[in-house]
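The structure's right below; bear with me while I get my questions together.
Just one protein chain is left out here, and the rest sit where they should.
Note that the chains take the letters A and B in the order they are written out, and that residue 1 is the start of every chain.
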Amino acid sequence: MRDVAIVSFAQSKHVRAQTDSNEVEMLMPVVREALDNVGIGMDRVGFTCSGSTDYLSGQAFSFVMTLDSVGPWPPISESHVEMDGAWALYEAWVKLQIGEIDVALIYAYSKSSPGNVREVLTRQLDPYFVAPLWPDTIAMAGLQTRALLDSGTATPADLAAVAATARRNALANPYALLTGDASVEDLLAQPMLADPMHVWDCPPITDGCAAVVIAADDVARELSKNPAWIRGIDHRIESQALGLRDLTTSVSTATAGSKAGVSAGGFDFAELHAPFTAQELIARNSLGLDASVPINPSGGALSANPVMAAGLIRLGEAASRISRGEGNRAIATATSGPCLQQNLVCVLEGSA
Amino acid sequence: MVIEYPFSRTTGPVIGAFLTGLREGVVIGIKGSDGRVLMPPMEYDPVTSESLTEMVEVGQAGEVTTWTWTDGQRYQPIEGRGFAWALIKLDGTDTPMLHAVDVTSPDQMSTGMRVKIRWRAEREGHIRDIECFEPVGSGDKEQPEGES
Partner (left out) sequence: MSLVLPPSIADVEQVKSVRTPAHLDYSYTPGKAMSSFLRGLEQKKIIGQKCPQCGKVYVPPRGACPTDGVPTVEEVELPHTGTITTFCVVNVSFYGQGMEIPYVSALVLLDGSDIPLMHLMQEVPYDQVRSGMRVEAVWVPDDELKPTLESIKWFRPNGEPDMDSASMRGNA
């Protein structure tokens, strides 16, 4: 296996609605920053892979349009996943493992503002039994949240603590959308949005994007003084049939974590992609992380949730923190599908 | 900008049988490799991947295994007001299915409560042939329908 590292990460200043710019205009400066961070142009990039979904923009093949932001001439080797950019990174990692290339560019973006993201995401549900009922993202998260509360493994105060910590952490993150200094009591006092969900249990609707550069072996060492090495990366998916899953645990997160080498422990922090408060607790438990490991120092998806980029951003944030020397070993995850149906787990480590 | 898809999906025999059941006013599940009854039915066992073939009629009432309130969305059993979504394990099945429950406030919902199907008057073979579920009333002495 080749040693592959994240050597550069850039993200947009996430906003509620990017009404001035289209996706290309939003993405171009972020892609440029990711490449400039390591002083390379597209001529050194062997493969480009992006993550996004056409359903958010309401345009077929909208991801083809965003290739304008990398200047794909002469023609480039590229691919796209109709998923979070974290899976685009996985595809790029595989490509580097094959040995033909040493550098890959990954980007992910979304504008949730044009449509009704809660409804748009119902299109990913079972087409015969569930999608025709249009149960939105908050409803699906609500089913999981109640199941967690019913199981006794979490209380409303535990959920509020997740939200309060996320917002407080986000105060130090200039890219985050939702920040604040509310206490658990303040949050619990707020009325329900849709029992059991409060507004703070849910992510903010966000427009934003991110880009990452990965490189292998000596090329990574050439491009970065302190690369964040990918020591393990794996992803697993569960059945789409909700009734078959125990919504209070995440078997796919646990399995992916095990394959990625999480049991070796020694983590300084974890960036867990959890757009809903209950999901952070479930993901953390599934990875066996105890209270000593800080979760989401960036503020996580509860502070900024550009759908399809939020998972890639967890990997990027974790890698950046390691490269800056603010921790040496971290877990970063990405999730997809309702109620943590599909999960990617990555173990990152610096050279310290 | 409006994106509209008229989609008409082929069902295959298993999902077709389930929807046929709904059209006829009955609920059909399928037996998994280990004998448990899967609802809604699946073509292949989720653990062994075996082709599944034994379909069985199941009950029309069951238990709420989890739920959430919603203020009113694209699908509303009663127009203009909120309702609850729930995972409901029908009598005679081992896995719950998702549907709406007609209640007027979250106070009327609880995990473990019993609910029964309210059928749509005109049915065509669609998940919405079940208009929604409704609570089996505490003062209601009627036995739940279907096998236990």
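As a working rule, contacts are C-beta pairs under 8 Å (C-beta built on N, C-alpha and C of every residue); 3 or more make two chains touch, one makes a residue touch a chain.
Since the structure is predicted, the reported quantities are computational estimates derived from the model, not experimental observations.
The residue touching the chain not shown here, chosen from B:Pro46, B:Gly82, B:Pro106 or B:Gly125, is B:Gly125.
The residue touching the chain not shown here, chosen from A:Gly39, A:Pro127, A:Gly288 or A:Gly325, is A:Pro127.
Considering the whole complex, the residue from A:Gly71, A:Gly265 or A:Gly288 that touches the absent chain is A:Gly71. The chain not displayed touches subunit B at residues 1-11, 13-17, 19-21, 23-24, 26, 28, 51, 53-57, 125-126.
Not every partner is drawn; the one left out touches subunit A at residues 18-25, 28, 31-32, 42, 55, 57-59, 65, 67-73, 111, 113-116, 119-120, 123, 127-128, 131-132.
Rule of thumb we're sticking to: only the chains that are shown with their structure count from here on.
Centres computed as Cα averages put subunit A at a distance of 33 Å from subunit B. If you check the complex, the residues on subunit A that touch subunit B are 58, 114, 119, 122, 126-130, 132-136, 138-139, 142-147, 150, 192, 194-197, 239, 241-244, 247. Touching subunit A in their complex are the following residues of subunit B: 1, 3, 7, 9, 11, 15, 19, 38-40, 42, 46, 65-71, 73-75, 82, 85-87, 89, 95-100, 106, 109, 111, 126-128.
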